[in-house]
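Only one protein chain is missing from this complex, and each of the others stays in its spot.
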């Protein structure tokens, strides 16, 4: 298996623990491991438990603590990341829904397709996989081969489907990679059968985590797929004067409400009671490989968070500004995706819905990092400057037809 | 904390046990305590367990037995009271749905918003908090700031939301108050965020229990609130000839079906197969403090149940007569509320929907008592006579526009 003498990259040993495998009848309710136990780096710890009581009853959570950065993966909610902490600083946001909610309490079709909002509180939540974006009516082919009008619910199903396979994987040689892997099936008879395989990794002491996903079409026929990473930040990274920094090629407001704020679209205001969300659609520049990065930088430029990804994998970016009162969810969403979060029917018209052949997979990676101190922040900003080069962003003052159904 | 020498009211010591606190990770599956253990009165017992199997799987129930009166609080179903017993006599009713149903099996939007009925079997169930009453269409403001038509489901969500905090509290000095406390959040992102804090108390040997509720608007913006206490009785308190006794100012039938029975609206018939419900809307008189009381009195006047509350807190009263066959739910509901249970849109037009400012709370108390023997029954009737004084109730023979959308 592994040549301990050469210790070459390909042969790195790793420790693997299966926590859930429904088909094999494996389920571990409570479990943990640390660097000391494996003699594989120190200061880190991974713990798995099942929550009890209230709306969280029956939810599995896995906390990965790399020694500086910790985060909570929720297998029961489609392998989303509930919240995190970096050297004592909170990562995520304070949703009015402030406990993790078991999917059995979520009716996605409730209130005309807005039920997803009843469980929405994650730092990072995937939207998709059959569809994401605004709720509305679409036409599908039903079992009889006929057409059927159905409701597409806000942001789709994936965040409310428990993973059927969950594993913890730890590299036994430097960098001692710490990973949580999961498989989530979004499937039905006579409909989508999309398999999400995710690996969420970090390394001891790192200020980053990486989400590596593959979505495979298991059907015998071609099918559509949509994937958006809803990465959400409240305080302390979001505050009055926080700036959004990104290598923008084009940006346009989603609607007239966003158009009102377009001049300061990249600066955030303080919490404001009754604030209605402002959403901006963007195309970003990437480097030669397509790598790109967006950031939130605090007013004094001493702290920042960034989200890095490939503009080839995730070519459409949405900035969600929701600077409502703190109690109503003072938050911004950085949302790289396969399309904009309009109703899928519109995105389909624009040819922005991914089509997968039988057995075909779509891959995407997203890296979330924290930057503390002026040096780190500047360095990250510099990365973005390099990508941007001399390009001036095109800022549309009004919604444009190419981006949204105006 | 407590001055044992003075033993003054304010300083009464109490025993507290937290059974559930989702945020703190506390959950106690099985637990019990008795007067003997605390040397705080005797004959009483409080027990908590989790049910397994069937539709009840995962439901938490707490049985409070004060020695004479016992009742079952269901944290998993919004802190409702499933059923009770007083000196061997059953309190509640026999619903066709005769086991307690976990909310995960309830789809409130099912059958055009009637899904609530699939779990309806409580002695006392709160309706609300965002809305109660008939199902129908309302218009809300969605996340984009736009208007959206949504379905309001029958009697709202609160009865199908598990409590996130559950405590047992026992007074350690006379009267040795026995209490179950709970917090239930009805909330969503971009919508209602109402926090119900309830305390359900009795004392050893008492024939009464008291429900003390506060509903707080946790949003940063004003919001609506509705609250109705659906207090339901079948046999033996409901039987042919049972009378409804109350200090009525005005009463009107809800609809033409109720109008047919208006002459005997305060007397109950025997179980009748195929009986369609008759509903009467009322305004009640209160004493100087607003305190009022309604009763069901058996034909021979040897047994009665009463519901006491403040007509200031709960100014609208509904009598639900559903004297169907026993197997279909022979039952009457005594329903003090913040409005009538018409579709919320109608009640809003009539200015009967409560509006709460950010951080504002609405309080309501309801006391349920049992009266056995002619003396006790007469005494309770006399209380109502005193409130009524010489006022003659106005009985409308037909539905009136002030009360219902005729």
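Note that the chains take the letters A and B in the order they are written out, and that residue 1 is the start of every chain.
Methods note: contacts are C-beta pairs under 8 Å (C-beta built on N, C-alpha and C of every residue); 3 or more make two chains touch, one makes a residue touch a chain.
Just so it is clear, the structure is predicted and the values come from calculations on it, not from any experiment.
J.: Among the options B:51, B:172 or B:372, which residue touches the chain absent from this view?
T.: Once the missing chain is taken into account, the touching residue is B:51.
J.: With respect to the chain omitted from the figure, which of A:20, A:292, A:306 or A:339 is a touching residue?
T.: With A:20, A:292, A:306 or A:339 as choices, the missing chain is touched by A:20.
J.: Of A:193, A:206, A:332 or A:369, which one is in contact with the hidden chain?
T.: A:193
J.: Considering the entire assembly, which residues of subunit A contact the chain that has been omitted?
T.: 20-23, 25-27, 29, 58, 60, 103-104, 107-109, 140, 142-145, 148-151, 161-166, 187-191, 193, 218-221, 358
J.: Provide the residue numbers of subunit B that touch the chain removed from this figure.
T.: 51-58, 95-99, 102, 104-105, 107, 109-112, 114, 117-118, 120-121, 134, 255, 257, 271, 273-274, 276-277, 279, 324-329
Criterion: only the chains that are shown with their structure count from here on.
J.: Suppose each chain is reduced to the average of its Cα coordinates; what separation in Å results between subunit A and subunit B?
T.: 42
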